[in-house]
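Complex shown without one protein chain; remaining protein chains in place.
Read from first to last, the chains carry the letters A and B; within each, the first residue is number 1.
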Amino acid sequence: MTPNLHLWLIPVLPLVGAAINGFLGRRFSRQTVAAVALGFCGAAFAMAIAVATQFSSLPVVPHIETLAHWMRAGAFQADFAFYLDQLSFVMLLVVTGVGFLIHIYSVGYMWEEGGFYRFFSYLNLFMFFMLTLVLANNYLLMFIGWEGVGLASYLLIGFWFLKDSAASAGKKAFIVNRIGDFGFLIALFLLIQHFGSLTFAEVFQKIDAMNPETAGAGLLSTIGILLMVGAAGKSAQIPLYVWLPDAMEGPTPVSALIHAATMVTAGVYMVARSHVIFEHAPTALMVVAITGTLTALFAATIGIAQTDIKKVLAYSTVSQLGYMFIACGVGAFSAGIFHLMTHAFFKGLLFLAAGSVIHAIGGEQDMRKMGGLRTKIPWTFWTMTAGTFAIAGFPPLAGFFSKDEILWRAYQTNWIYWAIGVFTAFLTSFYMFRQWFLTFFGEYRGEADHAHGDQTRAGVPAPHGHGGIHESPAIMLVPLVILAVLSVAGGWVGASRFELFLSPVFYSHNSGHLIAPSSEEAAQMRQMESLESTLTMVSVAAAGLGLFLAWLLYYRRPKLPQQIAESLGGFYTAVLSKYYVDELYATLFVKPLVDGSTRILWHTIDQGVIDTTLDDTADSARDVSDTARRMQSGNIRSYAGWVAVGAAAVIAYMIWVGTR
Amino acid sequence: MAPITTLHYLVVAAALFVLGVVGVLTRRNVVVVLMSIELILNAVNLNLVAFSRIWGLQGQIFSIFVITDAAAEAAVGLGILIAFFRNKETVNVDEVDLLKW
Partner (left out) sequence: MTPSTLQTLPQGIEYVRILPEIVLSAFGIVIMLLDPLVDQRRSSRMLGTIALIGSLAAIAASQYQTQCPPGTAFWDMVRVDAFSIFFHIVVTTVTAVVILTSFEYMDVQQLHAGEYYALVLFGAVGMCLMSSAVELVLIFIALEISSISTYILAGYRRRVAISSESSVKYFLLGSFATAFFLYGVALMFGATGSTSIAKIGETLNAGPVPLLAYVAIALMFVGLGFKVAAAPFHIWTPDVYEGAPAPIVGFMSTAPKAAVFAVLLRVLFEAHAPGRLWLIWVVAALSMTLGNIGALVQDNIKRLLAYSSIAHAGYLLVAFAALPSSGIPAAMFYTAAYAAMNVGCFAVISHFASAGERRVTLEDYAGLGRRSPILAATLTLFLLSLIGIPITGGFFAKFYVFSAALQADLVGLTVIGVLNSAVGAYYYLRVIVMMYMREPREETPVAPIPFGLGAALAISGFATLYLGLLPGRVLEYARSAAALLR
């Protein structure tokens, strides 16, 4: 007898919270709004925990619960049904757990803001759609969650809608996502057309039944690539990543929840969920891997040149998502999901900590105006330190295990993926420690009276009316500490055990990956192990190099990078100056990197090409539109003329058909 | 003298149809445009009656319906025109141009 877990309650609980706050919240006190929001989100988390306790005793996995029949049209049918297997189980815990922590944090962060109830209503609404996405039993329900999270994200990015940039950032996110969604949608049509179903189990069963050598390789590749287009939109991969940096206009907890920990990973989840399709479509897999690799590298290089603390993290998120796609692209889906999980911990942490920094110094986001905050906000400093070391990939923190696993699996497929991955790891370490040193070390470079910061920047947390840099309240610090612990310890479960846990999802179809090694293979295995540890050392060394370089440039000689950047003409004088060694480093690494990153990648490609292309497309569409409406002269005779011309064309065509 | 066949009627009807269309496109007085549309409807009637020679009474009955409808349309059309004339004091179609783009 299969137990009934009432899975439907998990997404519906936050929906109830959203409805209560949305309709009645205006009349509630802030305490009530917070209690409602936290209560329903916490209840969902508690449900998830309850599911976790029963998960091991489930007789059948995947465990499917059908709430209601949705539609049956001919042979095609889709239900409101929920699908719980190891993969959605991991996602469920990550989403509800991290989501709940960020809800708690938001109470402190948003306390002073107008529209408090509206914010929590949107946040709960987001949780509803995200959980629907994760628990869906078929692509259609998943797509509803998929569009819903986009909508919630649009509302939350534009939350400070009085700020023009926030409103347009929200719109941009929405429209770029639409482009991706249509890839997804066409993939769904193709699935219906060829498999007559959108239910995961049915589709995958039918695909497995196909002859892998001949049948439908082209079809599955097409579907896979279209799914990847959808994933690229939601998970901010090249070329659809442009919305994510702009999305930082939203409140920081939103960036943490939606644009780091959960929503943007939906694309990775979707690709992993569709692994059966991708495994039968090598071309699509390659597209995934190449997109991931390029995005990881590209975004990391742009991250170097950013001065806004949240923008650094935004590009870093794009880059880390690239890692996850590398993992999926080389068929190491569980490694991708593992990184998804650890990334949710440490990137959620980093965003929240950055929010705490911003909060502490009255809304300033420019790292050049920070510095020396280590002693003033110690809790934030230490938690952010944990996050920084975790993302840089230092053992034994969480990021190390997951990134190492991805790089190792990438190496087995093609060493180029690995090489770019390691170089990206170096860059990651560099820009993250750059941020760390700029923010917490050296001397404070902001205005003395920061607490009455720029009030015209509507949208940043309002001044608190008390002077001095201050640590955030406990309600914000508790989630930071919990996430810091997870960022440290979250990887100790180990990649192999994690993979073993997920193996029923990923290997049930083409078993053979996890068969116990025979004796001949054992020797080979040992050799592989030594290679693996060598590679691990290389990637740790890369992270160390990044730390060292950041230390050199932003701690020991904080003026240097600026001098280098300024001394385009007087470059030789700089070389002749006394910091000869430092200059050498600078010449070799920093100048090409910073310059290249700023000028070529960020200004030229990111803003110049991709952004402008989008904007230009919109502009030229408006031009065409303007021309097209001249057709509409308002003159009846010309209108009648159009009708007559149209009629003549139709008649001519029909006569042509008729006489053919 | 050759007998008049159905084809002859059809050609006359087609000519009327073209005349009507050209009238709609070229005439500036709304009333004349309305008359041109009536011309097209009469082309239809001619067609229907001509086809009745082959297929039986049905076409003629249909043409009576068309005549009735044309009357209704003309009545309503003139009403609309009067309302319009009160606002703009013109029956020139080229001056019907408040709404555009």
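The rule is short, and it goes like this: contacts are C-beta pairs under 8 Å (C-beta built on N, C-alpha and C of every residue); 3 or more make two chains touch, one makes a residue touch a chain.
If you're wondering where the values come from, they're calculated on a predicted model, not measured in any experiment.
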| item | value |
| --- | --- |
| Option touching the unshown chain, where A:50, A:67 or A:190 are the choices | A:190 |
| Residue ranges of subunit A at the interface with the undisplayed chain | 69-74, 143-144, 147-148, 151, 158, 161-162, 166-167, 170-171, 174-175, 178-179, 182, 185-186, 188-190, 192-193, 618, 621-622, 624-626, 628-629, 631-632, 634, 636, 639-640, 642-643, 645-647, 649-651, 653-655, 657-659 |
| For subunit B, the residues touching the chain missing from this view | 10, 17, 20, 24, 30, 33-34, 37, 40-41, 43-44, 47-48, 50-51, 54-56, 58-59, 61-62, 65-66, 69, 72-73, 76-77, 79-81, 83-84, 86-88, 93, 96, 98-100 |
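The criterion applied here is as follows: only the chains that are shown with their structure count from here on.
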| item | value |
| --- | --- |
| Distance between the centres, which are taken as Cα means, of subunit B and subunit A, whole angstrom | 64 |
| Contact set on subunit A toward subunit B in their complex | 629-630, 632-637, 640-641, 644 |
| Partner subunit A, residues of subunit B touching it in the complex | 21, 24-26, 28, 33, 93-94, 96-101 |
